[in-house]
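Heads up, this is only part of the complex; the chains shown haven't been moved.
Chain IDs A, B and C follow the sequence of writing; residue 1 opens each chain.
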Amino acid sequence: MAHKRNKRYKEMIGKSPGALIYNGDETIMETVVTLISYNSDETTTNTCNRLDQLLPLLKPDRINWIDIDKLQNVLLIEEIGNEYKLDPLVLEDILNIDQLPKFDDMQQYVFVSLKMLSLENEGIRHEQVSFILGGEYLLSFQEQPGDVFNAVRKRIENLNGRHRRKGADYLLYSLIDVVVDHYFLVVEYLSNRLAEIELKVSGKPDKKLVQEITALKREFIFLRKILLPFREAMRKLASSESELVKEENEKYFNDVLDHVSQVIQDLEAQRELLAGVMDLYNSSLNYRMNNVMKTLTVITTVFIPLTFIVGVYGMNFKYMPELEYHWGYPIVLCGMLFTGIAMYIWMRRQDWL
Amino acid sequence: MAHKRNKRYKEMIGKSPGALIYNGDETIMETVVTLISYNSDETTTNTCNRLDQLLPLLKPDRINWIDIDKLQNVLLIEEIGNEYKLDPLVLEDILNIDQLPKFDDMQQYVFVSLKMLSLENEGIRHEQVSFILGGEYLLSFQEQPGDVFNAVRKRIENLNGRHRRKGADYLLYSLIDVVVDHYFLVVEYLSNRLAEIELKVSGKPDKKLVQEITALKREFIFLRKILLPFREAMRKLASSESELVKEENEKYFNDVLDHVSQVIQDLEAQRELLAGVMDLYNSSLNYRMNNVMKTLTVITTVFIPLTFIVGVYGMNFKYMPELEYHWGYPIVLCGMLFTGIAMYIWMRRQDWL
Amino acid sequence: MAHKRNKRYKEMIGKSPGALIYNGDETIMETVVTLISYNSDETTTNTCNRLDQLLPLLKPDRINWIDIDKLQNVLLIEEIGNEYKLDPLVLEDILNIDQLPKFDDMQQYVFVSLKMLSLENEGIRHEQVSFILGGEYLLSFQEQPGDVFNAVRKRIENLNGRHRRKGADYLLYSLIDVVVDHYFLVVEYLSNRLAEIELKVSGKPDKKLVQEITALKREFIFLRKILLPFREAMRKLASSESELVKEENEKYFNDVLDHVSQVIQDLEAQRELLAGVMDLYNSSLNYRMNNVMKTLTVITTVFIPLTFIVGVYGMNFKYMPELEYHWGYPIVLCGMLFTGIAMYIWMRRQDWL
């Protein structure tokens, strides 16, 4: 994976900024363009995969949401870019799936790039989504098929919903809002994993736990890397003076900003807890080691002197008077028993048992 | 618990911002509305649980404090929201018990959300409280029954108290002030627990201590997570230019801000001490291990060579001249005694005993 | 102590802000008021403990320094507060001995609260001092008898000193300056203690050292907790636009601010060193452990194989031809000597000795 991308980076070098290169996965299916256009009276949904199919479908008196799914058809993206007069630098950002979240007010339109997270088969799936908000249209560019926007689509189809009476900026808000809602799910999922690890660490520390902790840490670092610029982008969006975001809708973007801040606070708290879990693991390991060492020491301390004593009376000197005594054996046995007990008491006093 | 809440998060996703969902505990009793209305002459207290019961009780020439206890009756909350023209986003924040502390100046009214902490059976109980301050009224929304406001209620009933001559903003101040006073209690309680743990760690390090330290750390992280946005909210409130907060009362809110800052400083100091306790624990564990190892080494070092010597004279070779000597046995015994003492002295010089 | 104060916190809760409660030690003697009034011609010093005794002594054409020592006479403090029209919130801060350093410009007067540190019998004594600077008067409230101000008193009595020609703001400066001078002494005292600990750690690590390090850390955390808000207060004071601080004297307060910053820098450097000492301790412990383990291993490695060999020839088999050889015993002894030397050389090569 790394080497593959490396190759791509190499391709990118030296190209002029207008040269568009898609650096994501190219094995997925064809780019699909979905147009949802609606006003307070009507909603229509169409699907196509060529620009000349799309253009006649656009209706000037409606909100047109053009959702481009899968990005590997660079030519189509470029055509759309030309149609909507997008800057080459913006198109470059749309196609670069390593782009960090970003907001740019380009006067004629507003550009927002972010990461869409979702839970999938016990793992976190992340995908880049870019939005272009114009006066009456919203373009969304998705890296892969599948998204978290179905709930919004349903609300648009609902005749009496608020969506129908609001503009494209409210649609943008709704889409970002549902993305942020999934961030809460993801942080909660990570927090559950953390709680499980913590439980296991308190039990018996195992080498696999360290790998789980490391994997979790990696997730936290990734989330933080995309959340901090995301908050920055939302701050700029909420306080943007662009006419494309109506003043009456600013409160919605402020609400999103608030939610992003809350996700970050949750994440930071989890990160601190995670650091504590690693400490817990090491401390647990040390504690067990300590106990093992104590047992070793106790047994060695009791038996090594006794083994020395029996060794003494196992020597083959001709003249060892004790060996001839009738009570020699029982006396030595009692002496050893006494020694053992004395050492045991001494160790108890040392607070080792 | 986590999975239950998870389900709630999932419910929330894709709902439009006006769709109200209460994500707190739903098993507690019915929502109760308590109205305390007072002016300098009179105080009346009424309780009801329907809006149509409440409205006739409101008196225009008095300060009306409407205290809504338990939030699971979403319909009632929505009716009150409509009556007082609250923004759906504000109602959403009131019902979301994971909301971090927040201040919002909505022109017609001021919104403050915070966490109320109290000590209960050796544990910290936390509950979300939201305030809506209008011109002559104050709404308070509490997550659970039971609060820390009784002292304020008593002061209102006192005919000559300052409360009776002051407006709803002073009432808001009094309620926040008593919440902050309880923060001091909570930090002090945690500091006492920390002191106890520290005492135990200096004694005999025990595995349970690590769990206690972790639990305490968790509390500190939670407190910090709610205190930092709380300070921010108080800063905004104290420097708010809303007409609902009279200029003469700003000094009170500044005083609260001051207290919150002090709680945070205390908390940070405690956190640093806590970090030190974990070090203390590990260092104590190491020290004990070191001592145990030294004992093991001393005993092994003294007896293993001696055991070797007695082993030599336990061999069954036919021609071992020493065995025949009459003084062989005592000489060997003395030699071993001498060796033992020499090793003991050597180890003392190595500074091991 | 903790529980006692806890009780006090509980008393404070729910009281209206004007209700004055002194939360310091109540066992010390009666509150004493000392008045020093001076101009360029004359200085008089009087002592009393009632407000009606004090008032006739005040002289309008002089600088009046009213020093209130011991705070448990809350009534007297309240009378003085009324006489000088102090805000109840300010009086509350004066009586709350947990108040962090603070500056408040109250228009009619300026309020400064700080901690006075001094060295006493090998320990640090701290006491809260609050100042009220009015036009021609300075009130100082001290928590306990005894202070660091004697040098200032002597300078006031000196007929030709600068004090006599300067106003109450210069007096305030002098008092704060002497407090800050003692901070240098305290940090130096702590730095000496740190140096002593470091010396001991390099020698033989002892369990008591950890406790000394912890105690020192506690002092640093406390100092920092009061120094950071102190610097903030001094910054506000030095850049205050209050008319009570004459512009020509601002440079003095800037000088104090400079000194406080320097104390903080010193403290931070010491804190970093302290963190290093804990590392040093652990590393020293590890190093010793390492040496002990090496000795254990060397002795075990040499003697356990030899003990095995002598055990072999101690077996009682009937047919063991070696036992019958005339040179068997010396050959085995030589073999063992050779084995021991070989192992010793091998371990030297392993770089263990």
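Going forward, contacts are C-beta pairs under 8 Å (C-beta built on N, C-alpha and C of every residue); 3 or more make two chains touch, one makes a residue touch a chain.
Please read all numbers here as calculations on a predicted model, not as lab measurements.
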Overall copies of the shared sequence [whole complex; 3 in view]
5
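As a convention for this text, only the chains that are shown with their structure count from here on.
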Select the category (line, ring, star, complete, other) that matches the graph of chains linked by touching.
line
Rounded to a multiple of 5 degrees, the Cα superposition angle from subunit A to subunit C is 145
Centre-most chain [mean C-alpha coordinates]:
B
Whole-Å distance, C-alpha centre of subunit B to that of subunit C, is 26
Distance in whole angstrom between the CA centres of subunit A and subunit C is 42
Provide the list of subunit B residues touching at least two other chains, using ranges where the numbers run on.
282, 286, 289, 293, 296, 300, 304, 307, 311, 314-316, 320
Which residues, counting only subunit C, touch subunit B once they are in their complex?
2-3, 5-6, 9-10, 12-18, 87, 89, 98-100, 102, 204-205, 207, 210-211, 214, 217-218, 221-222, 224-225, 228-229, 278, 281-282, 285-286, 288-289, 291-293, 295-296, 299-300, 303-304, 306-307, 310-311, 313-316, 320, 322-329, 332-333
Contact footprint of subunit C on subunit B as seen in their complex:
148, 150-152, 154-155, 161-163, 174, 177-178, 181-182, 184-185, 188-189, 191-192, 195, 198, 202, 251-252, 255, 258, 261-262, 265-266, 268-269, 272-273, 276, 279-280, 282-284, 286-287, 289-290, 293-294, 296-297, 300-301, 304-305, 307-308, 311-312, 314-320, 350-352
